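Working notes for the structure below.
The other protein chains are all here in position, but one chain of the complex has been omitted.
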Amino acid sequence: MKQFVTRRLGYSLLSLLVLSLTIFFFVRVTGDPAALLVEPGASEDDIAAIHHKFGLDKPLWAQYGLFMMSLLRGDFGQSFYYQTPVLDLYFDRLPNSLLLALVAMAFSLAVGIPTGILAAVRVGRFWDSAGKLFALLGLSLPSFFVGLVLILLFSVYLGWLPSSGSGGVLHILMPAFALGWYFAAAHMRLTRSSMLEVLGSEYVKLARLKGLPQSWVIGKHAFKNALIPVVTLAGINLVLMINVAVVVETVFAWPGVGRLLYEGISFRDFPVVQGIVIMGGTMIVVVNLLVDVVYAVIDPRIRLEK
Amino acid sequence: MAATPNRPLLEIDNLSTHYVSAQGTRVVRAVDDVSLRISAGETLGIVGESGSGKSTLALSILRVLPPAAQIVSGQMWFENEDLVRKTDTEMRHVRGKRIAMILQDPMASLNPLFTIGNQVGEPIRVHEGTRRAAAWRRACDLLKAVRIPSPETRVTQFPHEMSGGMRQRIVGAIGIACEPRLLIADEPTTSLDLTIQAQYLSLLRDLQREHGLALIFITHNLGIVAKMCDQLVVMYAGRVVESGPVSRIFNAPAHPYTKALLNSIPRMTDNRNRLTAIEGQPPDLSSLPRGCSFAARCPAAFDRCHKETPPEFNLEGGRTARCWLASVAMQSGAA
Partner (left out) sequence: MTVTTRRRDVLALAALGMAAGAVRPAKAAAPSGQLTVGVHITLAPTWLDPAETAGIITPFMVLYALHDAVAKPMPQGNPSPSLAESWSAGEDGLSYEFVLRKGAKFHNGEPVTADDVKFSFERYRGAAHGLLKERVAAVETPDPQRVVFKLKNPWPDFITFYTVASGAGWVVPRKYVEKVGEDGFKKAPIGAGPYKFVSFTPGIELVMEAFDGYWRKTPSVKRIVMKVIPDESTRLAALKNGEVDIAYSIRAELAEELQRTPGLTLRPTVGSAPYYMYFPEQWDPKSPWHDQRVRLATKFALDYNTINKALTLGHSHITGSVIPENFEFYEKLAPPVYDPDKARQLLAEAGHPGGFDAGFYTCDAAYANLGEAVINYLGEVGIRAKLRPLERAAFFKGYADKKYKNIIQGASGAFGNAATRLEEFVVKGGNYAYGSYPEIDELFPLQAVELDRAKRAAILTKMQHLLDDRTMYVSIWQLAFISGVGPRLAESGFGLIKGFVYTAPYEDITLKSA
């Protein structure tokens, strides 16, 4: 097990290195941040001052060198716009994104897994079709559309929920739904197909032949096996959610990392964009490793292999 | 009500199970007009090639058919109850308890995520309401009964930690856990090594004697039939083509298919250089030809065989044969 993990870690670090290089150069291709920090028609002087302040007047390779050196020290630099360290901003906002992602994930699993199981067990009949419709809508409706409709319905029309921002339990309901629906659909579809596969297996057949009640056959024998791919997907999706929540966070004015990224891009705040992308990459790496560990816990076959 | 020596434990009369495609266009007659009987303590062999309907027949008995399959006609009398008429809930009380089944591939039929003890104990917990701890102990005893060494350790292990032979014994343990009257074994030794096969067969025989089980043994291996079975049913294209006591059939097979099967077993004493195979392929079960389903491949087929489907003829000594030759033989009085 140890050797396996060490090797995986090594590859992950390499890919993070490549990621940092890529985002560093990509972000500079988008243009000059100074132009967005002054009114058009401002003097050359002011623009030059900004360039110097952010170190943008140095040659590209020098900028990259400085960037990597600070990165190794754990310093992601200062945000151009906020004039505060990127990591401070990031960790300020991260809990909010994490909270939103966790609630959305809980929702997506609480809805996706049972509907998937139901659809598989009642394949071809009403609940299967209903499940498929739910999945289709979740996968095709853009999250900002869902968000706006929710705000219109529950905030403006019915006045039940606050329209935006973070605060109490009521504030998180709509953004979590808007974010989670897509993933609920994905989880539902995977659960359904995984379940169908498992339901056709020999051990499920034997379970039936033993005379076990349907609840045992589905709930015990089929469920755990069917879940394995769903767990993997859910783990990866959690990190994805944090990164993909940009739109939902912006629509709902949710103070998370996604919104920070949106602002970073709008303002050409290079350090912020770089920082968020690299942190995002790091999270994916960590989660992948964790998922592998969870796998090993659920599936005893894996434990002994490595 | 238990079966008396004269009354069969299980009597299947004219059972037909068909697979219907989603639109209802294609009908596969997997089991067609099958009748058989088995008495308490008896071993009945069911023999046939792949696709002959043996497994479907077994699953039909326990009514664990895939959604596309349905029993369309016939009756199955088990201890005075027609299994065909029972609801699914009622059948659950039969499965694993009064009639049990062993499947072919033990690696596939055991759930990789649960311990042996858990899986063996399940039918006991469900059918007899035993608590978990007691069921665990019963599982240990069962492993002992199927001759697995150090059962206390084995019971905590997972299926992938065992050899094929051991896994199949465990499946056997599951089968006898609730002391069923009838055990159906669907090709239980096909995926075992030859050396293990003999051990396993002898285990089954011992279990049968100890627990007074009736055993239905499904196989394509006539050698096993010779060793294990009292009665034999030969299936072809979903139908029973011959049935009766094993020794009589082996001595004088009534159906050309049975004859061909017996001929095709390679024997050490043979001087022949080539193996005899049966020419041709079994027919498509969704569009069976007119007449006898074996006629196309039968060396003894004549005109009537291609036109009319032969019924099952009763022959002497408790035998049947679904062949026009049999009718001829009867008419001519040959044994």
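Note that the chains take the letters A and B in the order they are written out, and that residue 1 is the start of every chain.
Just so we're on the same page, a contact is a pair of C-beta atoms (placed from the backbone, for glycine too) under 8 Å apart; a residue touches a chain by one contact, two chains touch by 3 or more.
Just so it is clear, the structure is predicted and the values come from calculations on it, not from any experiment.
Asks: Please provide the labels of all shown chains that the missing chain touches.
Replies: Per the touch rule above, the missing chain touches A.
Asks: Just name the one of A:Q63, A:S155, A:S201 or A:T282 that touches the chain not displayed here.
Replies: Within the whole complex, the residue contacting the unshown chain is A:S155.
Asks: Using the document's definition of touch, tell me which of A:Y82, A:W127, A:F223 or A:Y295 contacts the absent chain.
Replies: Considering all chains, including the one not shown, the answer is A:Y82.
Asks: Check each of A:G31, A:P95, A:G200 or A:G219 against the chain that is not shown and name the one that touches it.
Replies: Selected residue, touching the omitted chain: A:G31.
Asks: Of the residues in chain A, which ones touch the absent chain?
Replies: 31-33, 35-46, 49-50, 81-84, 89, 92, 144, 147-148, 151-152, 155-156, 159, 162-165, 250-253, 255, 259-260, 262-263, 267-268
One rule holds in what follows: only the chains that are shown with their structure count from here on.
Asks: Between chain A and chain B, what is the gap in Å from one C-alpha centre to the other?
Replies: Between these chains, centre-to-centre, one finds 53 Å.
Asks: Which bits of chain B are touching chain A when the two form their complex?
Replies: Residue positions touching the partner: 22, 62, 64, 66-67, 92-97, 100-101, 103, 105, 108-114, 122-123, 126-127, 158, 160-161, 171, 174.
Asks: Quick check on the complex: what are the chain A residues that touch chain B?
Replies: 123-124, 200-203, 205-213, 216, 220-221, 224-225, 298-301, 304
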